[in-house]
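First the structure, in the form of structure tokens, and then the observations on it.
One chain of protein is taken out of this complex; the other chains stay put.
Up next, subunit A:
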Amino acid sequence: FRFVLCTSGDSVKVYSTRTEEWLHSLQGHTNQVTGIALNRANHLQVYSCSADGTVKLWDFIDGILIKTFIIGYPLFAIYVSEKHDGIVFLHIAMDTDSKNECFQLVAVHLPKSAEQEVEAKELSAVSSRISPNPSCTAFGREGQYIAFARHLQLNVYFFRKQKTYSFSLKATDKKGAKNAFTCIACHPADDCIATGHEDGKIRLWRNFIHTKEYTYSTQHWHHNAVNTLCFTPEGTNLLSGGIESVLVQWQYGAGNRKEFLPRLGGSILHVSTSSDGQLFCTSHSDNKITVIESSFKVCGVIQGLVKGDAVLTDLMIDPRSKALVLNGKPGHLQFYSLMRDKHLYNLDIVQQEYIYEAGLDQFEVVKAAFDINGYWLATVEERGQKSSDLEFVLKLWAYDERTQSFVLNTTITAAHTDRIISMCFSSSEETTMLVTTAEDGQFKAWCQGADADTQQDQSFWSCEFVGSYHNLKPTNCSFSADSSLLAVNFQEVITIWSPDTWELLTTLCQPPGVVRDLCFGRLSCSKYLIATTTRNLLCCWNLLTCALEWSTSVEVSKLQPDPLSENVAAFSYQSKHTDLFVFKPSEPRPLFTHKNMCSEKIHRAVFVPREEPLNNCDESSQWLNRSQLYFLTQNMDLLTFSTATEEDRMLSSSKRLVIDDSVAVTPFYLLLGKHRQQQQKLNTPSHPAADKPQQPQGSVTITELLHTPAHVLPAASVLCSMLVSSLLISNTGVRKDPLREMESSEQEMNSEKEEEHSEEEMEACDSQQELRAQGSVDEVTPKLSKAQERELKRIRKTDFSWMTGLIDSKP
């Protein structure tokens, strides 16, 4: 078994290198986990440190918390060494106020005690004034010394001599080199320190035992700062990575011999090697881990929701796959399945080689829109927002049934003379039409038209209509539910057009304030048009009378209609916190209000249709029956609302399993059923009461067994014993049965421990989980107050239900 561990928010996640599946996460920290380090004494244990001031020791294979050491200061990095058993080295902030960025390297003696929670107060400072960057500290050969760098100074602390030698470089060379240290790695068997620098140089320091006679050699390949350095366990190779997203392997002691592995993804943040040197692992800035064999071949990719610099496109739902679509890798759109919480695929929009270079202005996807059937996708890519010459391309993609992906149909290079502000597809099923509004004061309607002359099967998109209104700048456009009306707002004025005849039907205006967002009502409320203005006004017009129905004073940052119901969600940002209102356009009173939801402004939100509508009778959460609301904060956290019934379901999944016991009659089931019936027959006279509940529970286990994908199941040999045990007549002494403990494999142990753990902590843990909102996009977790009504659910949820089945099967 090989695992990759990575910190993610307030937990450490464990992945398998073989299957790239997420196995489990080590949860228990209450703040961001800042560092992990393997326990050198026991290779199955790992230390993790967190900003909540604790160091925890875990068994990562089983996901069990072994010990908690309370340090009491926020911790920023952890280092361990074989030689210093029972001592961990930690980065702590020197002053409690975060403004003064001074960090201290301290050694902490971890007290040996049997208790779960131990306070470790034996701190001894190794050095103050170290770099805040955790990769600027490294242990030397056999833990004899520790090297740490800050700005232009490299310090080496020898434990035996209890002395620090420091070597410094000049700030700038003749050639304008930037010499600041960015990372450090020490050779495992040789007295050699490799340092990475801001200008991409790598220096190999030798002979630093003597302050005066030290030497270094310089190697230069990276054109930007070296982010990470790592020696292979034998010390034969040095791995380096940076913003170029190229993993470079330098042969140690062979001068400039190097190998490259280019185009791995986002810029490389960390490189680590497995203890036998067989596997390398790189983590990237776009929320990705790449597993690489020692022969320099990529053998696995663990990809989360791709995190770009910013989400420029709206959050969208692909009508076909119901996947969430947003900016992904640079120049790509990512399709992310919310149901399975899995990255589906990236769609290459720009179709150009991405140059990994800082400060280079490249094409970015800024707008995207799906038509109602999911057959067409329109994208806008843009370049040169900062410089004067703006380039943008409007592209239309058709869905290809055969390849199951989008294929480029039309490229329009100069769709407008200035940048496109918004676009939308018409909502009718028959004719698809795209409307774009641009800063040049025009909106254009694009239609798919067959070219009669060329006589080709393919039909391309061309401009059908160009509209403008008093040379004002159009900002938003929206089609009514039946596509019979098009609303385009020109600053304060909303104009209503008929897409059939391109006649200007009417104009609506409610000064003061420029219209910020507008949308039509759906279903029974389709006669209403809602708009928000910059002067804190939310207005609703009745389009039959062309009169203002109602208006209220509320600052709305985002207006999001639900496509499946009449409801409209409005996010209001006032006095540094966001409120949510859900209302129907027909009445000015909100259906649902949630004050003080989070502290960031919300610009992107989407309603995701449910697979099957809920039958929720609770008044306050009825609006969530048909679709679920996801929204993205400025911190790039993706949050969602869940209803009380869902909570119940998640909490008592075992209950649900009993209810859901409508398993298909498979031969296996029949066999088991027969067997059980025989058992029952045998047992009925003696234990009638004990047997009755067992039958459904046993079958639940089997149901779950049969329904869980085979690759996530433990080995058959392990399962067999569990199966047999679940079929056994239960008596109270099962858990302490010596025979079973003898024969139980490692996995069995795991499950039992898990059981204990979960049984003890289940309630507490679950309630904690529900209250805690955790973004899977960013590593920063928003701190949330304990609001009773709102339960923000984590997106990542494990499918451990088969395990819960096991729990249930035990009395």
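Rule of thumb we're sticking to: a contact is a pair of C-beta atoms (placed from the backbone, for glycine too) under 8 Å apart; a residue touches a chain by one contact, two chains touch by 3 or more; residues count from 1.
Criterion: contacts and distances are computed from a predicted model.
K.L.:
Between "Proteasome subunit beta", "FAD-dependent oxidoreductase domain-containing protein 2", "U3 small nucleolar RNA-associated protein 15 homolog" or "LRC58 protein", which matches the UniProt record of the unshown chain?
P.N.:
"U3 small nucleolar RNA-associated protein 15 homolog"
K.L.:
If the hidden chain were put back, which of A:S128, A:Q351 or A:T506 would touch it?
P.N.:
Touches the omitted chain: A:Q351.
K.L.:
Of A:F3, A:Y73, A:W221 or A:F465, which one is in contact with the hidden chain?
P.N.:
Counting the whole complex, the residue in contact with the absent chain is A:F465.
K.L.:
Which residue, A:Q162, A:T413 or A:N615, contacts the hidden chain when the whole complex is considered?
P.N.:
For the chain that is not drawn, the touching residue is A:T413.
K.L.:
With the full complex in mind, choose from A:E213, A:E401, A:E430 or A:E503 the residue touching the hidden chain.
P.N.:
Checking each option in A:E213, A:E401, A:E430 or A:E503, the one touching the absent chain turns out to be A:E503.
K.L.:
Identify the residues of subunit A touching the omitted chain, counting contacts across the whole complex.
P.N.:
261-264, 290, 298, 348, 351-353, 355, 357, 360-363, 383, 411, 413-414, 417, 442, 453-455, 463, 465-469, 502-504
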